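The structure appears below as structure tokens.
Only a single protein chain was left out; the remaining protein chains are all shown in position.
By written order: A, B and C. Residues from 1 in each chain.
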């Protein structure tokens, strides 16, 4: 039974993601993304599940920066988890009793419509996390009457779900990834994604255009680009790229080798099956077969044969 | 005396930025970036100063999203402010008495070296903002002995600066912008920056490459690109661009007109003098004179003259 | 009745092209392409018809170079003329009598199948032009029994067409253009072609890629590119471009203005209806309407309106 670290405490959306990705894991909650990843690095855990981006909030910068700067780890899987907030309270609490609500600020933002409509007079207080809010509400004598959190948090802390799916949007999604220590990569499936971090060698005009051209010439489609500061002053950035395909694919290998040549540093973060299962569309000129055929042709003309 | 809203409370780095940009302004602290910007939109304030990005933390996503989605506003100036943290306490506090420190989590991260070295036994607690931490410490009976905050916060709340510039890095910088309601643009100075938000018409492979090519063909150099989620699911992004030059420049005008034609929506956020004062290097083929000459030539050949 | 110079003598394919383009013209045969064009330049002729390229032989370099270096002229129309060779002889000549055939070397090459099959024992001699061959054969006492030439040459010189369309390929085509002194351009028709000559400012690596990018960014499709030596040594070239669209089109105007800015010299050779009548496919982002809309938008944001 693998031991998998995750962003805790118990009852977070991350735990929910972990349960879906690894139902039989020995779950190890950690206080921060960094702590979860360090547990993998140190060998204390066999893997970790952490959030990478959210369809409303964007990239989880802690995760992005940990991947870029910390000891290298490999992403081996991803999951898209719908973010569904529940209103949770101690048993026997009724709607009319809810005067003080405790939850994370992102949940306040995302449930504003429900709160205004159903709890117009409630006082809403910010918590460090939705799971922490649920935990607090579960304590006897808590000053709060209800928490907004994942349903799973209610199960953990013995709270009742008074209302489900109370977010203003029903399509909010968080993307989680499972990471491991460097080792064997997941096999290509035809529906894969690869993630890289790229540091520029020198930040000249057109550097980003050159990077994108390395991808496009080999028919590799980007699915995400995110710039992050290097820390060395405003105007200095490094980049996260997600793109279609697996590092074992010839076109992906050539594209990232090109990046490796023109950039200061390329850190490979993994190739893994896409959560959405979409099959990668590959142009005839950039299939593995086309690359193999071109390699054979090149070897032949280099020997002087035509 | 213009009335300028800013991200408060009193004593924030934003206030420090505002004092440097508009020494004589009537300062109006607001609880959130959104509130500061809304004060401008409603006419309650004449302008606002808000943080846009930080050299360690990256883009301030609240600001980025407010600019993209809220009622349009114009950036009219920018400032680069070194982030210098001070250790602040009530008068007569000595170093040995400091057992509990209160500050914003970003400050904890950025002052970790100092804390470990000088206050190894102190208990450090997270505050909503550095200014709020200083305010709290200033209250008689506060459970905290010291705050880490901007020096200006000490002046506001009657605290003494026990140690100055205690951040681990001395080169951390935050970029602030001053915004106004749409109206007259700042004059071009030869050292200008322009900021745009761009929404794709349809998110096809190569769309970002096409956008960057619109810039490069007109010799316009990007200085920042930031992707943000549109909210419509993982994989859907819009983009913030900063680039050299002023919308009054011919090459900039043609480049962003090109973006306007190929993209779903381009929102112009302003052209304003660069805080670093670096003069834009323009290739001979993309000066205003070159554009004017080409326009004359085109008019002539369209009339059948050669 | 306009006086139109053409590449003579009477009976050339060029005359045939001229008759199709300008049935009522006063035809003025000239010894060379240069002479025909000079007749226009001097005012002696109102226009000229000259060959530009052939689907087997390629560009007619004399014409290309005359357009590039001579006093400027405008192309106002084009014609695609199938090259159909006839075997022409004096009246009463029968196939069995044909022992000596006279024609231009290109015709020898292009009718090799027919000659080998039908005239295996004939002696074939090179003539300066197919029309000159017909003229020679028409003379009493000519040493030649037949000419291979355009049917029109037979009509001119009183020869009988013994066999028609004897070329090995039935799809060979020559493209002719009608030129005039600079003046009013033909109106855009939606199915237009534009021709340019471009000299580089400095021949740096990537110069051609930059030129093609000026076209592609504005959605302008090339239909022909031809490099010609500048005369200043091996490795120095200038370029002929044909592309879809009319100089009056916004996207064409912007593209060639871009070329004009980055290149040493751009010589406009004309915009004129395509002979094949194919309607130019224009992407929504590069229609005239899209350019107009973008211009309006740009003017508005330059005034500070959003």
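Simple rule for what comes next: a contact is a pair of C-beta atoms (placed from the backbone, for glycine too) under 8 Å apart; a residue touches a chain by one contact, two chains touch by 3 or more.
Not measured: the values here are computed from a predicted model.
Peer 1: May I ask you to name the displayed chains that the omitted chain touches in the full complex?
Peer 2: Listed by label, the shown chains it touches are A, C.
Peer 1: For the chain left out of this view, which of A:38, A:103 or A:286 touches it?
Peer 2: Candidates A:38, A:103 or A:286; residue touching the omitted chain: A:286.
Peer 1: Which of A:32, A:116, A:279 or A:295 sits in contact with the chain that's absent?
Peer 2: A:295
Peer 1: For the chain left off this view, which of C:80, C:95 or C:164 is in contact with it?
Peer 2: Answering carefully, the residue with contact to the hidden chain is C:80.
Peer 1: Which residue from C:99, C:112, C:169 or C:303 sits in contact with the chain not drawn here?
Peer 2: C:169
Peer 1: Among C:23, C:231 or C:277, which residue is in touch with the absent chain?
Peer 2: C:231
Peer 1: What residue numbers in chain C mark contact with the hidden partner chain?
Peer 2: 53-58, 61, 80, 169, 171-173, 175, 205-206, 208-209, 212-213, 216, 221-229, 231-237
Peer 1: Using the touch rule from the top, list residues of chain A that touch the missing partner.
Peer 2: 72, 74, 182-185, 213-214, 217, 247-248, 253-254, 256-258, 260-262, 267-268, 285-286, 290-291, 293-295, 297-298, 301-302, 304-306
Everything below uses one rule, namely that only the chains that are shown with their structure count from here on.
Peer 1: What is the distance in Å between the mean C-alpha positions of chain B and chain C?
Peer 2: That pair's centroid distance is 58 Å.
Peer 1: Can you tell me which residues of chain A touch two or more of the remaining chains?
Peer 2: none
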